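First the structure, then my questions, so here it is.
All protein chains but one are shown in place.
The chains carry the letters A and B, assigned in the order they are written, with residues numbered from 1 in each.
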Amino acid sequence: MTKTNTVEEIVSQPYKYGFITDIETEKIPKGLNEDVIRLISDKKKEPKFLLKFRLRAYEQWLKMKEPDWSGLTYSKVDYEELVYYAAPKQNIKKQSLDEVDPKLLETFDKLGIPLGEQKRLTNVAVDAVFDSVSIATTYKEKLAEHGVIFCSISEAISEHPDLIEKYLGTVVPINDNFFAALNSAVFSDGSFVYIPKGVECPMELSSYFRINSGDTGQFERTLIIAEEYSSVSYLEGCTAPMFDTNTLHAAVVELVALDNASIKYSTVQNWYAGNEEGIGGIYNFVTKRGECRGKKSKISWSQVETGSAITWKYPSCVLLGDNSIGEFYSIALTNNFQKADTGTKMIHIGKNTKSKIVSKGISAGQSKNSYRGLVSISPNAEGSRNYSQCDSMLIGDKASANTYPYIQSKQPQSNIEHEASTCRISEDQLFYLQSRGIDFEESVSMLISGFCSDVFNELPMEFASEADKLLALKLEGSVG
Amino acid sequence: MISSTSKTILSIKDLHASVEDQHILHGVNLLVNEGEIHAIMGRNGSGKSTLSKVIAGHPSYKILSGSIHFKGTNILELAPEERARIGIFLGFQYPVEIPGVSNLEFLRVATNSRRKELLKSELDTFEFEDLVKERLKIVEMDPAFLERSVNEGFSGGEKKRNEILQMALLEPTISILDETDSGLDIDALRIVASGINKLSKPSSATILITHYQRLLNEITPDFVHIMADGKIIKTGDKDLAIDLEKTGYDFIDKNSKDREMAK
Partner (left out) sequence: MKSSAICREWINSLPPPQGYLKKEQTIGRELLLKKGMPSNKDEAWRLCNLNKLNSFLSLPEFNKRDLSSKIKSIFPEKDNDRERIIINPHENPIKDINLPNGIDKLSDMEIKENLGEIVKLTNIKNDVSVCLNQAASSELLALKIKSNFHESLEIVLPSIAENSVFTRIFLLIEEGAKLDLLQVFIGKNNSAQNHLIEIKLESNVELTHGLISMGEGHQSSSICTLAVEQSEKSKYSLHSIHHGWNYARFEPRIIQSKGEASTIMKGLQVTKSKEQIATHSLIRFEGPNGKLDQLQKAVASEYSHCIFNGSIAVPQNAQKTEAAQLSRNLLLSKRARIDTKPELEIIADDVSCTHGATVSQLQEEELFYLLSRGIDNDHANSLLLQGYYEEVVSNFPTSANKWNFIEKLIREIKK
């Protein structure tokens, strides 16, 4: 199938990031075994402890079964057919942007993430990850002045092995679940952030993930550590070319917030979702978890999920520190044959911990959009509170919206409130907007952004409007 | 204000319409010329609101027969937004709340779509803010309402002022104001009425749909129509409204009985 053909087929859902970069890639042979893991570790010149970490994870993974509990059916991944390491052929240890292959810079330009000195985004530092490796990180020096470490995780492994050894796998243990174990065994690259004590990170940090190869699994690993009294806002974006096969993306993200630290983690996920018949697209099976280890610490997840054939992810907060706060703001939009099963877990362990969940699901076409969440209050979490709100909007009578909010409380001095609703676009609201001269499509898109506004307000300024546009784009042609 | 050279803005002929299979309008005839103010009065359920929704193009209402022409063009095939752009404005009896949609942004998008039709340049955020601040004065509205969601949590009076603000921004050729006076206290009524008066121009026209005489004390109509059973059964000048206030709607029953008898 030629590229233009594919584009023409996807009328209702123009995916403008579907191009493939023609670049020479170094790949290791298909399949997974101990030797492959040793090879990856060797290629990345990793210290021994990390190889051990990987091998332990691999051992666990072999004992685990691929989950099938959420009613999501998908053609199972053949793990022997995947390539676990792919990298553009270039000097990996690049000293400056000048040494980065211009084709790669051009790719990120096209994605709207210019990396070059003149064009790069002001006030946003970007780590660009292409297939398995990080190719460039901007503003590194400026951040270093504040003691902030922002680099690829590979670089962190060689430059700051002590931090990696201390924190890696402590939030998401290697045997946490099937995909986390797989990631721990074979993870290739990702971002690392360390904010020292008392530092408010001077700019937004952002990672941009790009899958280019069709048969490569993407297993990135992100670790963010916020020391006492520090704060950081981090954003990740993701795109992939259009292939008619399914590509696996099994990332692990770990966040650690110490006393009075705050981490805000935002995601705009726009992986290729498959075509209108549901062929192709990314399997997005991601484990994201943050631990509020310190007193009065705060972790806030916000996500705009529009892509992927299947999304299976529950960014969670473990609220260990007394008075710590967890937040989850989510917009999940599904169209055609997409399936999204997403939500959060708020585990209240410390006293007076608070959590807030706002989830907005929009399902169109024949897609399936589920909110699945857990609020758990343990016996010691006196004075804890949770408020959850889950709203679904259905567009058309073939899409489905499911809500599964688990609530579990073992502490009487706590309060949990959950509200949920399902609606469609109100005809009266639509008529009101139209009667003021605003055309149908624009009225619909205004109403949808209105529906999502609680979550948009939580996104970093630079990306809120981007996310809004993304939603409008995704829904084109699906309403009416 | 009425002159023989007046141009016709709205012409409704023998209009029949239904909603949810209920036949509501039974042959409405109405002619509105430039510079005129018409009042339509009648009981609940007489078809006043239906008439306004039908003119604005609400999709739930079905036209069974008859015609509506705006400046000589048949508008029955036009979408609601197209009608709004060519200058038809409906002030809602119950303006709907739209949580999450910024009032300011909504007003700007609406204003620009009308301006585009009038071949005027679109206004950017800053230019629009200047315009809206100036128009706010007409309805004596607090700028804080611009920052909120469309009508969300507005009191009845605030919603009506927001309607007149939209009218001020869209500068329609014909404004149909559906029970704009209902739920307003005396002060709010004066403000809204003076807003409407300020906005009326020789080249535009207004239709006031109302229950009571009190709005008509503030805005003097050129014609008063009385609607019953989906028809205009009587037309007169402002004195008709005053009579109506005195005698109540009972005379309509008498009237319709007389008509029955005549048959």
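The rule is short, and it goes like this: a contact is a pair of C-beta atoms (placed from the backbone, for glycine too) under 8 Å apart; a residue touches a chain by one contact, two chains touch by 3 or more.
Computed from a predicted structure; not experimentally measured.
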### Query
What are the shown chains that the omitted chain is in contact with?
A
### Query
Among the options A:S41, A:T287, A:N323 or A:T403, which residue touches the chain absent from this view?
A:T403
### Message
With the missing chain put back, one of A:Q218, A:Q411, A:Q429 or A:S453 would touch it. Which one?
### Response
A:Q411
### Query
If you put the missing chain back, which residues of chain A would it touch?
69, 377, 379, 392, 394-424
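Following the convention adopted for this analysis, only the chains that are shown with their structure count from here on.
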## Note on the structure
Here the gap between chain A and chain B, centre to centre from mean Cα coordinates and rounded to Å, is 50
### Message
Taking the touch rule as given, give the residues of chain A at its contact with chain B in the complex, in rising order.
### Response
426-429, 431-440, 442-443, 446-447, 449-454
#### Entry: chain A-facing residues of chain B, complex
56-60, 79-81, 83-85, 90, 92, 95-96, 98-101, 105-106, 109-110, 113-114, 117, 149-150, 166, 170
